[in-house]
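With one protein chain withheld, the remaining protein chains of the complex are depicted in position.
Presenting chain A:
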Amino acid sequence: MDTTKKKRRIALGCEGSANKLGIGIIAHDPETNEPTVLSNVRHTFVSPPGTGFLPKDTAQHHRAFFVRVAKQALANAGVRPSELDCICYTRGPGMGAPLTSVAVAARTLALLWDKELVGVNHCVGHIEMGRAITGAANPVVLYVSGGNTQVIAYAEQRYRIFGEALDIAVGNCLDRFARTLEISNDPAPGYNIEQLAKKGGRVLLDLPYAVKGMDCSFSGILTRADELAAMMKAGGKGPDGETFTQADLCFSLQETVFAMLVEITERAMAHVGSNQVLIVGGVGCNERLQEMMGAMAAERGGSVYATDERFCIDNGIMIAHAGLLAYETGFKTPLEESTCTQRFRTDEVFVKWRK
């Protein structure tokens, strides 16, 4: 046997900061550092139409499914626990109860298998996975999910937040509007809004467009969209006497909020002099958003990078990947410090693995 050949490094990552429980296993090549996804398993807690997911029920879901999902991830990867280098888990940000339930499970695995623990920032997980999958070296990042809306650029070993939503996150705005319309949360409210929007577009309803520099806000838009939905349900017409449907509402909402996101992203790109943009987070799956961002980037002579739902939607593999990157620089989270935190800003993380 060739004893000089270095072993590949393998990490298992556990994610549960919102309603998705994800466990994934990644390997980094010892020579090239090239990541390989060995497995990526997810189980989602779906609440009934008209409702959102509550922390208590979501945590209960994660506890109930953790063992099943973990076993599946190991089986799919064909990896034995003894081959793992470390166990990575989401330290935050996210909802307290679900975060804690997954952290407890990750700690248990670390003790059971005698492995190091690595606490990971969820947002940094998204960014690193997006970079790895798309090959975008140093893009401006738009991170859009149910809980976050951030425009991020890397500088001096931190992911710096250039712009963000000043009130609710864009995904939250879409999710809550799906609740207003009482459409299904399966597979995701945002997905169902996207499908409805494809059927709309005869009219563009006027919604308040709220951009402040590289920041934006969505609660005013949601309020207005809710009002218009109520008018529609009551059989009334729009402010200009136009008739409109659910689909037109979804279309108008998407056109407005995505235009805002593209605008703040473009402003950040101009500001840092970049023409690459990477979209991560659950809302990043939206093809209309990808299309709009692509058109903007093309106008600037650049391009957009995006991933599909396997990597956009919360998952365990991104936690494994970002955790392993940190672990390779010597970072680990001692058991007694392996807590979670609901607030954990992207720019708090020292990105030692990048120059």
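Side notes on the structure shown:
Here is the rule we go by: a contact is a pair of C-beta atoms (placed from the backbone, for glycine too) under 8 Å apart; a residue touches a chain by one contact, two chains touch by 3 or more; residues count from 1.
The rule is short, and it goes like this: contacts and distances are computed from a predicted model.
Its record in UniProt calls the unshown chain "EKC/KEOPS complex subunit BUD32", which is the match among "FYVE-type domain-containing protein", "Queuine tRNA-ribosyltransferase catalytic subunit 1", "EKC/KEOPS complex subunit BUD32" or "Vacuolar protein sorting-associated protein 45".
Across A:Asp85, A:Glu116 or A:Glu255, the residue that sits in touch with the chain not pictured is A:Glu255. Of the listed residues A:Thr36, A:Thr51 or A:Gln157, the one in contact with the hidden chain in the full complex is A:Gln157.
Across the entire complex, the residue among A:Thr44, A:Ser101, A:Ser145 or A:Thr333 in touch with the chain not shown is A:Ser145. When you scan A:Pro48, A:Gly135, A:Gly241 or A:Gly273 for touch with the missing chain, the hit is A:Gly273.
Taking the complete complex into account, residues 17-18, 90, 92-95, 99, 122-123, 145-148, 153, 155-158, 160-162, 164-167, 169, 172, 204, 209, 211-215, 255-256, 259, 262-263, 266-267, 270-271, 273-275, 291-296, 299-302, 314, 342-346 of chain A touch the chain not shown.
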